[in-house]
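Right, one structure below, let's go through it.
All protein chains but one are shown at their positions in the complex.
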Amino acid sequence: MSRFDPTGEAGLSLRMVEELAAADSLLHRLSPLPKLLLTVLYIALTLSFPKYALSALSVMALFPAFGYQLAGISPAVCFRRMRFILPLVCAVGIFNPFFDRDPLFFLGNFPVSGGIVSMLTLLLKGVFALTAAFLLIATTPLEDLCRALRRLHCPRILVSLLLLTFRYITVLLEEASLMTQAYSLRAPGQRGVHISAWGSFLGQLLLRSMDRAESLFDSMLMRGFTGEFPGDSGSGTPPAAWAAALICAVMMALARMYDIPAMLGGIILGG
Amino acid sequence: MHMADALISPAVGAAMYAASAATAGISIYRLRREDSLRPGLTSKRLPTMAVASALVFAGQMVNYSIPGTGSSGHLCGGLLLTALLGPWAGFLSMAAVLIIQCLFFADGGLLALGANLWNMAFYGCFAGYYLVYRPIMGSKRLRPAVKLTLASVLGCVLSLQLGAFSVVIETSLSGVTELPFEAFLALMQPIHLAIGAVEGLITAAVLVFVYNARPELLPDVQSSEGGPGRFSLRGTLAVLAIAALVTGGGLSLLASSSPDGLEWSLFGNSEGGYSENLGLNEDSYGIESPASKAAGGIQEKTAFLPDYGFSDGSAEALGTSVSGILGAAMVGALAGLVCLCGSLLRRRGAGRK
Partner (left out) sequence: MITFENVSFSYPGGEPVLKGVSFHISPGERVGLIGANGAGKSTLLKAALGLVDVEGAVIIDGSALSRKTLPLARKTLGYVLQDSDNQMFMPTVLDDMVFGPMNYGMSRDEAEALADNILSDLGIARLKHRQNHKISGGEKRMAAIATVLMSSPKALLMDEPSSSLDPRNRRALINTVNSLSVAKLIASHDLDMILDTCDRVLLISSGQIAADGAAWDVLTDQRLLEESGLELPLGIQGSRK
């Protein structure tokens, strides 16, 4: 029954992320704004590595590795949710070995083609980017992230919309999950909603949701809502957080500028 | 159709962010102006948008079984939101859905968010609406159910085709795939034709149901008698022009300056290995990758190998790669060690409690 119910699964997975974000650690305590900027910088730097720079790229693994330990979160939690998007990256990357067959170097007598290296680089980039983004949301509640967005002058209506949507996602996922379960109990063996119920299944939920919006609006009006949420500046970012973020950023930039693994290997082989 | 971070370069990502942010900015401006036309009346828009986005979010998780295939289809969110809320609010709502999907479900990525907004929300909300949905709703001859079905299917197909096309362009310009542009296109477009048709049918089923139950929720269907529903050539052309400008013009500008080259100039690295590498990189990807250029690339490569050889210069075939592999392995081992230590510490901490 639950296998048929992706809505319920999504609800559980949302809950799990929120529980992670509600924990306490050094990384949880880092202010959201530097954390957000640092994550974006990390992803941008990771993606900017050239396509054959496999060894240089590998050093970027250290940042999330340390990050997850600082946050007290097992990286395995993150790997499980990559199953949706990584296949797409693989599907694009899998063609590289076929189209780029020129040997880049030899491993013993075995020629390693540029395509293989660029495919692996692509995969690593995908994994790194996802782990970093997940670390951000697993250590920062959405409210805090939204406050950081406000500080970046993201329009208030968009931030309010994000918060409000998130609030109702949990409610609607639950409703959809109940409907799916009720449906699958009466339609055993079906893997999805039958074509005869395509319109009514979500249509019913939609009508109820619009009633909900009405009632929600009433509740907001009753409390003096005038079209926008009242401003919430939140507390400022302490200088220490900025300093920590700056050190991290410099380390990331250095990792991007120098092929540290190759230098390391070179020293060992050479020395 | 969510793009992953790995599939785009930072430059393409930033360009798509700019395009999507501009669209969002215009949308917000339009909504504000609409609200200011009715002063004193608090707008119900925000709660409605939020609940509608949450609905689309939940609705996209529902599996619809496609008869006779054993596979399942999903809802086309952009068009549904636009039909309910109009294109401006629809775009913002779809943005909220995509942002939350990206953050909490790793669907897409932080850097690819701009591209995803463009590929899914922009085409779904504006192209699907102005080019298909609204013109069809303006027709006086067809029955509402027929109009809705036709509009949903054609609208979804169009927006998914444009979206898939953008994915191909963005990925190719980012230089991450060796797949020739035409081959990639030939792979993506037909798949998304089928997906678009199914998504369109599901969306049509939902919209027809809603129309029969509460027609007032779909403002455009009824406006066929009035003025605003009429096909607007100017609006259509404007949307087409913007889409063409951004995907074609904006991105090809970037391509000519070469995303990798752009980043490289930022870092100003003079290490030979990389820039040589880059030379090959530039030549081998793109719309035409002639074998001659690739051959030239090999020459360049073999030329720089000795620079990175062993200190005594004996193992000519191994070159830089061995030190790279060794270093990468050490980094990997270190990362693994960090994780192992962390999990051991955590387990201990849990045991102590």
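General remarks:
When the chains are written out, they are named A and B in that same order, and each has its own residue count from 1.
By our rule, contacts are C-beta pairs under 8 Å (C-beta built on N, C-alpha and C of every residue); 3 or more make two chains touch, one makes a residue touch a chain.
Computed from a predicted structure; not experimentally measured.
Although one chain is not drawn, the whole complex shows that of A:90, A:171, A:207 or A:249 it is A:171 that touches it. By the touch rule set out above, subunit A reaches the unshown chain at residues 15, 18, 141-143, 163-164, 166-168, 170-171, 212, 215-216, 218-226, 229-230, 232.
In this section, only the chains that are shown with their structure count from here on.
The mean-CA centres of subunit A and subunit B are about 15 angstrom from one another, to the nearest whole unit.
Of all residues in subunit B, those touching subunit A in their complex are 2, 4-10, 13, 24-25, 28, 31, 35, 42-44, 46-55, 57-59, 61-67, 70, 72, 75, 92-93, 95-97, 99-100, 102-111, 171, 175-180, 201-202, 204-210, 213-214, 217, 260, 263-264, 267, 269, 271, 273-274, 277-278, 280-281, 284, 294, 297-298, 301, 305, 308, 310-311, 317-328, 330-332, 334-336, 338-339, 341-343, 346.
Those residues of subunit A that touch subunit B in the shared complex are 4, 6-7, 10, 13-14, 17, 39-40, 43-44, 47-48, 50-56, 58-59, 61-62, 65-66, 68-69, 72, 74-75, 78, 81-82, 84-86, 88-89, 92-93, 95-96, 98-100, 102-107, 112, 114-115, 118, 122-123, 125-126, 129-130, 132-134, 136-137, 142, 145, 155, 157-158, 160-162, 164-169, 171-173, 175-176, 180, 190-195, 198-207, 209-210, 212-214, 216-217, 220-221, 225-228, 256-266, 268-270.
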